[in-house]
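Structure record follows, encoded as C-alpha cells.
With one protein chain removed, the remaining protein chains of the complex are shown where they sit.
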Amino acid sequence: MLSMETLTYGILALLGVISLLGTYLAIIEKDLVKAVIFSALQSTAYAFIFYILMAPDIVLVYVPVAVGLYPAIVLFLIKKTGRLDGDEP
Amino acid sequence: MKGWKHVIAITSLVVSTSVLALATAIGGLGYILPTPGVRDLAYWYLVTVLSPSNKLFTAMSPEAVTSIVWDYRGLDTLFETSVFFLAIIGSIALMRGIKIVPERLRNYSSGMSPIVKTVTRITAGMIIAVAASIALHGHLTPGGGFQGGATAAVAPLLLMVVFSIYFIIKSGITEERMLALRTAGLVGIVFTAFSACIIAASLGTQAYVFQNQPKSTAAVGLPASIMGSLTSGTLIFFNLFEFFAVAAGFTIVFLLLSIPENIVKQALRGVESEH
Amino acid sequence: MIEEEVIHFLIVVFPIYMAAFTLYAVRAVKGPTIPDIVLALDAMTYDLAAFLAVLAIFFRSPILIPTAIVLALWVYALDIYVAKYLESKEMGG
Amino acid sequence: MEESMINLALVGLGEIMVAVGVISDLIAALGMLRFPNFFVRLHAATVGTIWGAFLPLVGASLIAAGSEFLGQYRWFMSGGAIVTAILILILAPAGSHALARAAYRSKSAEVRPKSVDHLREFLKKEGGEESA
Partner (left out) sequence: MSTELDVFLFGIMTYAIIMNLGVSLYGVFRRPSITKKIIALTIFSDSANVLAIIVGYRGWPNPWHSPIPPILLNRHPTPQYISEFAKVAVDPLPQALVLTAVVIGLAVTVFLVFLALQLYRLYGTVDVRKVRRLRG
C-alpha cells in the first residue's frame, strides 16, 4: 500500500536524480551557454525540493535568484568573454 | 566513444547514490530520515512567535522565518546586509570611471520583436506589484524584504534585455538615483534598529537595540498592531527598507554590467591617456 | 468527505505528473540544440507551477501558493535571456 | 446542505479540469520526446503550457474554493491560482515566440521538412536585419 508519505519521498528521490543529471551535464559541457541552461534545470529541481521540504520563504528567494537573475549575469559574462570552455581539462 | 564515457559516468553516479541509500535503508549507515520531533530551540521559536497571552517573550508575527531574521537574530542579518553592501561597492569600484555619456543616448531601435516588447511592458508592472505584495505582507505570509527585493530586481533587468540599456537610462533609472535609493534603504534599516532607543532616550527610560516589542526590563517598543491590523512592530519597516536596498543594489550592478563593450574600451583608453 | 475524495484523486494524479516530468527531463538532457533544451525546461516549469498549486491542496497548506506565481514569472525571463543571447550582438544593446 | 452541494460541484468541476490537464501534460511530454526537430516540438510545448498548465491551475483554484478543510486562507489560494493561470496565459506564448524567432534568425535550429523558405528570402532582401 502506497502511503502519502512514501509518495512524497518518491518525488524527492526523482528530483534528486534530475538535479544530479543537471549538475553533471553543467560541469562537463564544453558550451558554456548549455552549461548555464543545465544549471537552471538543476536550480528548478532544487526549488521543488525546497518546496516539498516546506520552506516557501526559500523558494520565494531562490527562484528569482537562481532562475531569474543568475543566468542573466552569467550570459552577460559569456557574451563579453567568449563561449567555449578550454579544449582539454 | 565520448558519449559512452558520459553515460558510464552518469550511470555510476546514480548507481552509487542508490547503493548508499539502500545501505542506509537496510541499516548499515545510521538513521537518515528526520525524526517526528523537533529540536528544543526550534520548539521555543515556534511557541513564542505569536502568542498574545505571553506578552513578554513574543515577536507578534505569524511568520516565524521573518521574525527570526529580523527580531531573534537581527544583528546577524545586519552584518549580512553589510556584506551585501560591500560586495556591491566592490563591483562599483571595479567599474569606476565608466559611464554612458548622455550624448550617446540615441533612439536605439534595436531590441526584440514588438510582441515581446508589449508583453514585457505589461509584465514589468505585474512584477513590481507582486514584489511589493511579497515584501509588504512579509510578516503575515511567506515573503519579506530579501524575497521582494530579489523579485523586483528582475523587472529592470528584463526591460534592459528586451528594450536596451539606452531605454532604461532615458526612462529615469540611472545609477545615481539607484545609489540614492539604496542608501536611503540602508539608513532606514539603521534608523529602525535604533528607533526604540531614540524614543526611550527622549522619554528618559531605557530600551534595547533591535527591539521589536516592549519587554519587562525596558518599557519601550513599537506597537504590535496599528489601527487594528497586525504590523508586528519593527518587522514591516525592516522589510520595506530591505526591499529598497536589495532591489536598488542589484539594479546598479546590472546597469554597470550591461554597458556595451566598445563604450567600456573607449572609457578605459581615456583613463589611460589621462595618466 | 470532500477532503478524503480530493486527497485520493490527487494521489492518483501524482504518478502521471512525475512521468511527464521525467519525459521532459529526458528531452532537456538529450536536446541537441540550445532552443530544444530551453523549450523543454520551459514546458516543464510551467507544468511544475500547476503541480505546485495541486500540491498545496495535497499538503493542506494554502499559504504555499505564491511560489507558483514566482515560478511562472521567471521562466519567461530565462526564455528572453537565451533568445536575446542568440539573436543579438550585445546583451544590453 | 445547499452550500455543501455547491462545494461538491466546484470540487467535481475542478477535478475534471485537473484530470484533463494532467493527461494533456503526459501527451505533450510524449510529443516533446518523440518529435523530430525544434519547430515541430513547439506544437507539443503549446499543448503542454495551455492545456497542461492553464487548465489545471483553474481547476486547482476551483478545488481550493470548494474545500472547506483548507481553512480561512483558501480564498487566498484560489485567487493566487487564478493569477498564476492568467500569467501563464500571457507569458508562455510570448516566450515561445521569442525563442522560435531567435532560433530561426541565429540558424541554431534547422527547419527540416521544407520546400521553400520565403522568410529567409525576405530577410536577405531586407539585408540589414540579417547581419544583427
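Per-chain numbering from 1; labels A, B, C and D assigned in written order.
We adopt the following convention: contacts are C-beta pairs under 8 Å (C-beta built on N, C-alpha and C of every residue); 3 or more make two chains touch, one makes a residue touch a chain.
If you're wondering where the values come from, they're calculated on a predicted model, not measured in any experiment.
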item: Chains on display which the left-out chain touches in the complete complex; value: A, B, C, D
item: Among B:Leu46, B:Val187 or B:Leu203, the residue in touch with the chain that has been omitted; value: B:Leu46
item: Chain A residues touching the omitted chain (full complex); value: 3-6, 8-10, 12-13, 15-17, 19-20, 23-24, 26-27, 32, 35-36, 39, 42-43, 46, 49-50, 53-58, 61-62, 65-66, 69-70, 73-74, 76-78, 80-82, 84-86, 89
item: Chain C residues touching the omitted chain (full complex); value: 7, 59-64
item: For chain D, the residues touching the chain missing from this view; value: 71-73
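Here is the rule we use: only the chains that are shown with their structure count from here on.
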item: Inter-chain centre distance, chain C versus chain D - centres from mean C-alpha coordinates, in Å; value: 10
item: Distance between chain centroids, defined by C-alpha means - chain A, chain B (Å); value: 20
item: Centroid distance [mean C-alpha coordinates] between chain D and chain B, Å; value: 30
item: Residues of chain B engaged with two or more neighbouring chains; value: 110, 112, 116, 120, 123, 126, 134, 141-143, 151, 154, 157, 161, 257-258, 261
item: Residues of chain A engaged with two or more neighbouring chains; value: 21, 56, 60, 64, 68, 72, 76
item: Sites on chain C touched by chain D in the complex; value: 2-3, 5-6, 9, 13, 16-17, 19-21, 23-24, 26-27, 33-36, 38-40, 42-43, 46-47, 49-51, 53-54, 56-57, 60, 62-63, 65-66, 68-69, 72-73, 75-76, 79-80, 82-89
item: In the complex with chain B, residue positions of chain D that touch it; value: 76, 87, 90-91, 94, 97-98, 101, 132
item: Complex contact set, residues of chain A against chain C; value: 2, 4, 7, 10-11, 14, 18, 21, 25, 31, 33-34, 37-38, 40-41, 44, 47-48, 51-52, 54, 56, 59-60, 63-64, 67-68, 71-72, 75-76, 78-79
